[in-house]
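Structure record follows, encoded as structure tokens.
Of the protein chains in this complex, all but one are displayed in their positions.
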Amino acid sequence: MSTVEHASAQRKSLFTPFNIVAAIILAAGLVVTVMRFTGGLGAVTNLDQNNPWGIWIGFDLLCGVALAAGGYTTSSACYIFGLKKYHAGVRPAILTAFLGYALVVFALGYDVGRPWRLPYPIFVQQGTTSLLFEVGLCVMIYLTVLFIEFTPAAFEWLGFKKIRNIVVKMTLALTIFGVVLSTLHQSSLGALYTIVPSKLHPLWYSPYLPLFFFVSSICAGLSMVIFEGTLSHKPMHHLMDKEYLDNHDGLILGFGKGCSLILFGYFAIKVIGLAYDNNWHYLATGYGAWFLVEILGFVALPSFLYAIGARDRNIPLIKWAAGLTVFGIIVNRFNISMVAFNWQLPSQLRYFPSWGEITISLFVVTIGVLAFRFISTRMPIFYEHPDYKGEH
Amino acid sequence: MLRRTFLGLLGGAGALAALPATAGAAGKHFGPHPDTMAVLFDATRCIGCRQCEKACNEVNNLPAPEKPFDDMTVMDTERRTDDKTYTVVNKYATEKGGVFRKMQCNHCLEPACASACFVRAFKKEPNGAVTYDASVCVGCRYCMVACPFSIPAYTYNDPITPRVVKCTMCSPRLAEGKLPGCVERCPKEALTFGPREEIIKIARARIDAYPDRYQHHIYGEHEMGGTCWMYLSGAPFSEIGMREDLGTTSAPELTSGALAAVPMVVGLWPVLLGGIYAVSKRNQKVANAEKVMAVKNALTKASSEAEKKLSEELKKADVANKRLIEVEVKKAVEEALSAKDEDAASSEEES
Partner (left out) sequence: MEFFTLQDYYTHTKGIVYLIMGGILVAATLYWQFLMGGNRKDD
């Protein structure tokens, strides 16, 4: 069949530009990996005594978790809110989320000093007052939930009918657990910073930080589903079945509309946060200008673009708005973890990522893309397995 | 439509959950342990001899510094505690001239590092010291992020056994009945060790005795919920590198609101989401049933209409038939009559 033909064609053209770039990044990543685990964090990072967290936390953890929110938003839209027409979008979203979280944990293995002790907070000694304990516990359980949610695709591929049907029966419970756990750890990532009012710039510090992180994670999740659907549309088109393709525009319109509304709410609570702490006067400073760029350019603007796109049924505009939202979420997480963090320090003591840190971050993203390609070209992700058609 | 409304609801419910920002200990008070010891640093007495740094290095078996302790040029740049140093003395140019100030872990009454640590590697001892246990430390460095005084340091260049480094208030020496290394060595009595309550009394007495010499503030009495290391200074504290904007709210209080919201989500989210699921399923069922009914009604309506039409057609056909017969009969009669007339006429002509 056509998939088989394509697979063999792919094998022939192994030296595509994408594959070559990926191979270079993987090779560089392996080199830095060896340096990291033989020379310590100091050998490859720009971290220092004042700046203990760099892009491995700011990008790999904070952005990684936020951008993997597509899993719980899509599955809850379909299975809890009863929007069955989005069903075809659930599997790609779950797979992205699972890979996203797996890679977050993988990247933490580079960042923490003794990664082999990562299970300690849960199994050895529980620091229950730490928000990071909350994050760790939720991420661990949620990774398991996502794995179980993903397994039906693998079981269909392998032909394990019985166990596949058992897992499918647990869909509702798994989805609800997923939303509970996501709500908790998405918000707790923001709450990590509630302990440092003295180090985080007042425009970004707020007692509402957990809520900001949670609400923006929904926007990130919805936008990421649109954005990623756009990216995988061309290379994966031959794998997509009629249901996926027929519903794709509907999904983009629906998610775009939803995201527009939630971004409106996110903008509103950001302004409320500003008023709650009476931070208006900071708006006239340099940090204030950057804050305005963030909430006007990366929150209000995409919300409006989404709305126009949804009204005019302008799919390309919605896709652009999705890209802008995703970028905006990354800007926000970078601001909180790096730009506005330690703002009281003189500029020569501030942090800037090293090449080693950037390489590892690219390395992790590349592994994610390759794993997604590997799985989605083999398992029923973009199409329904013929044995289980129309069964939802 | 449904999903948007409900996702909005989610956000709203989250806001509600985040509300009890000070749910904390509900009026309970947790005083420091009665055995809590403290140290007072008096910046007006410190001469910047770095003997405390040297003593600290010796009693804690820390690696030798790059420049010896009698080299005073290191004070030209502001230093901080790092992975080889528990304490440093810095020199600050102030309105009252050059002032020296010692820096080390302040041993908070409610330590931010302990509150932030997810393996409880930090412990507030009854004697006041905040100690660190490297045997459970994962190395996440959240303690360093959380510390408002930026004290904990990390051995970044150790690939196998990296750990957090900070002053222990010489807890092992205190257990032996000795003074902390730096306090013991100080030649000018700039450091005073004693029970925390006594130390506060001493500090207050000094301010009262020399109100012109001191700032009327004991730094650390209330900062971040209070510390075991407290400071007196002649120059404003902000001029000797100490932050005056930290506030008196302790670290566990800062995170208590967020922590209080967590169990509420677990308790109420399944209810809310399960409810939404049930409602949307019910709506779907009703909608489906309505659809079925509508189809059925349409069918019955269509069939009854067809029947009506048929009978009407039949009736019409009946009428038409009758008329046809009538017409035929009429025609026949007329024909018969005209034949009769013609016969009569022809017979008249014939006769």
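Chains: A and B, in written order; residue numbering restarts at 1 for each.
Going forward, contacts are C-beta pairs under 8 Å (C-beta built on N, C-alpha and C of every residue); 3 or more make two chains touch, one makes a residue touch a chain.
Since the structure is predicted, the reported quantities are computational estimates derived from the model, not experimental observations.
Student: Which listed residue, A:L158, A:A173 or A:L283, touches the chain dropped from view?
Tutor: A:A173
Student: Sort through B:P32, B:P180, B:G220 or B:G257 and give me the one touching the missing partner chain.
Tutor: Counting the whole complex, the residue in contact with the absent chain is B:P32.
Student: For chain A, which residues lie in contact with the unshown chain of the complex?
Tutor: 126-129, 137, 173, 177, 180
Student: Just the residue numbers, please: which parts of chain B touch the chain that's not shown?
Tutor: Residues in contact with the chain left out: 24-25, 28, 30-33, 109-111, 114-115, 120, 124, 126, 225, 250-253, 256, 259, 262-263, 266-267, 270-271, 274, 278.
By our rule, only the chains that are shown with their structure count from here on.
Student: Go ahead and note the Å separation of the Cα centroids belonging to chain A and chain B.
Tutor: 18
Student: Quick one: in the complex, what on chain A touches chain B?
Tutor: 36-43, 45, 47-50, 52-53, 73, 76-77, 79-83, 111-115, 117-118, 120-121, 124-127, 129-134, 136, 172, 176, 179-180, 183-184, 187-188, 191-192, 194-199, 207-211, 214-215, 218, 254, 257-258, 261-262, 265, 269, 344
Student: Report the residues of chain B in contact with chain A in the complex, numbered from low to high.
Tutor: 2-4, 6-8, 10-11, 14-15, 18, 21, 80-83, 112, 114-121, 136-142, 144-146, 148, 150, 153-159, 161-163, 243, 245-247, 251-252, 254-255, 257-259, 261-262, 265-266, 269-270, 273-274, 276-277, 280-281, 283-284
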